[in-house]
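Here's a slice of the assembly, chains where they normally sit.
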Amino acid sequence: MRTFDVGVLGATGVVGQQFVARLARHPWFRPSWLAASERSEGKAYDVVVPWRLAVPIPDLAIGRTVEPCTPGRGPKVVFSALDASVAGDIEQAFAAAGHFVISNARNFRMDPLVPLLIPEVNADHLAVLPEQQRTKGWRGAIVTNPNCSTVVLAMSLAPLRQFDLRTALVSTMQAVSGAGYPGVPSLDILGNVVPFIAGEEEKIESETLKILGKQAGRTPHPAVISAHTNRVPVVDGHLITVSVDLGTQPAISDIIAALQTFRGRPQELDLPSAPPAPIIVTTESNRPQPRLDADRGDGMAVTVGRVRSCKATHAKFVALGHNTVRGAAGAAILNAELMAADGIFD
Amino acid sequence: MRTFDVGVLGATGVVGQQFVARLARHPWFRPSWLAASERSEGKAYDVVVPWRLAVPIPDLAIGRTVEPCTPGRGPKVVFSALDASVAGDIEQAFAAAGHFVISNARNFRMDPLVPLLIPEVNADHLAVLPEQQRTKGWRGAIVTNPNCSTVVLAMSLAPLRQFDLRTALVSTMQAVSGAGYPGVPSLDILGNVVPFIAGEEEKIESETLKILGKQAGRTPHPAVISAHTNRVPVVDGHLITVSVDLGTQPAISDIIAALQTFRGRPQELDLPSAPPAPIIVTTESNRPQPRLDADRGDGMAVTVGRVRSCKATHAKFVALGHNTVRGAAGAAILNAELMAADGIFD
């Protein structure tokens, strides 16, 4: 694969930092253009960024001048870590100006012409891009990745579509890093659980069905999802309990086999960020656990455990994913890898 | 009400300490007899107890000699905080010897002749006691309270029986104090969630239906309960997300009204430990929370919040209760209060 210069919109925020850190060691992409709000514009990245990752600021970003988020400037491929309050207008302007915007923001996720992409699950949804460009009049395009808890759920449900997935009842236990920085006040969450995350249940219930659906999600998967969302005092890793009704009533061993053998195009293409197995099934009785399992597959694998029968639905299990890797920057980068491999950026 | 001397079996453990602390300030009961294992026998209570509560050891227990768990000795009414590994034999021997054993242990909970009592929910289950005494050949009796997460669920479901409660899917987030001391190692739970608690799901699924059932639970409530149980880094307070199928399809406002107006015999009798309202319904979007709400009603109220409709079942909500008060010592004491008020100890 040839290498691509790429840009990052919103490069100084928490998700932006993750893009910079991950892209700096990427074999294909070179983050040569870092853009942020006016406040940072024109200053050195390492001077203005409130860096919060345990890894140091990459050399590549040190001394690099922060650019304004001006469409038409910067590389053809830009990752967007913009806040939803500004992402709509800016991403659209960049797409119109010919950029491929690989976005982590929620603004266009439910747009019927925008792929809400998990490369292992719905790589075919990219087929809507020509229509997106035609209808919107864009020379570029926008591709989005799901909300950080949705991606964990959708990946664990994808292999169950074959069993006629009808219902999923889920209850999440979500890490504080999902709320950004400063995010959740410590007084709210130390030794506590907050049984509410604004807008999160709606995203899980709608995004998941688009992702699992057909025709780029315009025909949502015909199932019902119902979510309880909770914030817990965990740093990284969203854990979700899931109860599913499956029309074909498969044996538990068949469900486990379907999860374990699940593979997608990233594995076929051996994309750089693709975990060998997108779903790891644990056999220990008390796993997955955020602190022990969130980093599996370099943070890109979803770990599923405790697959068992359910008295009220057909089966139940627990799923875990790294919310800031598979649920944010890592997800977008995998999306871009698939697009690069498919020649979309050529 | 006259006052009763009462005993505590297993008085030096964590639950035993809670019995001692709460009974020391009780208007009816005087904890004059504290029994524990041979290791502590004959020594002063305050010397042997590894006291772990924020309140100091009550004066009444200071210098008091720890007794052996010998049936026939001690007061007629004894509370049992014994570990399940020994509770079976000892409680049975005490009941045979004429004691009323008010137990927090799990050993006899599912015995069809032993009430699994929540005074607000199934005070009528005490009617099985004469049959218990006759069949077992006991001069005394055993009455149990539910497991610490079951009581929160059962109380929140009791007012919904009128709506033809058919299914409840629950996912718990349980505090570490529920595992006793030393209990959960800090390395397992700091910044983490453990999606498994041994035996807990089975207890929730079976105990709840006995509690909600008829004929002292021998006819379990005809519903299906399915539970996911999780341990979270919280000190006190079990939080449970609940999704319910209700045959009569009531309006959400009717569900809320049923929860808010729910009262039982403890409220009628104005028992000392009875909270004014057994169930408090919060209207704030992000409550109940363990740290802010577990102590409501002096730890004896269950707080329910976020009552709303559910896409997959009929309705869903969040329930919270104090696991070491309403879920252990406080529950047993309320049981004894009801029995005292009903003249069972006379």
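In order of appearance the chains are A and B, and numbering begins at 1 in each one.
What we mean here is this: a residue touches a chain if its C-beta (ideal position, glycine included) is under 8 Å from a C-beta of that chain, and two chains touch if they have at least 3 such contacts.
Source: prediction; values computed, not measured.
Counting all copies of the one sequence in the full complex of this file gives 4, of which 2 are shown in place.
The rule is simple: only the chains that are shown with their structure count from here on.
Remark: subunit A and subunit B have CA centroids separated by 42 Å (rounded to whole angstrom).
Within the complex formed with subunit A, the residues of subunit B that make contact are 167-169, 171, 173, 190-196, 205, 224-226, 228, 230, 232-235, 239, 241, 243, 285-292, 305-306, 310-313, 316, 318.
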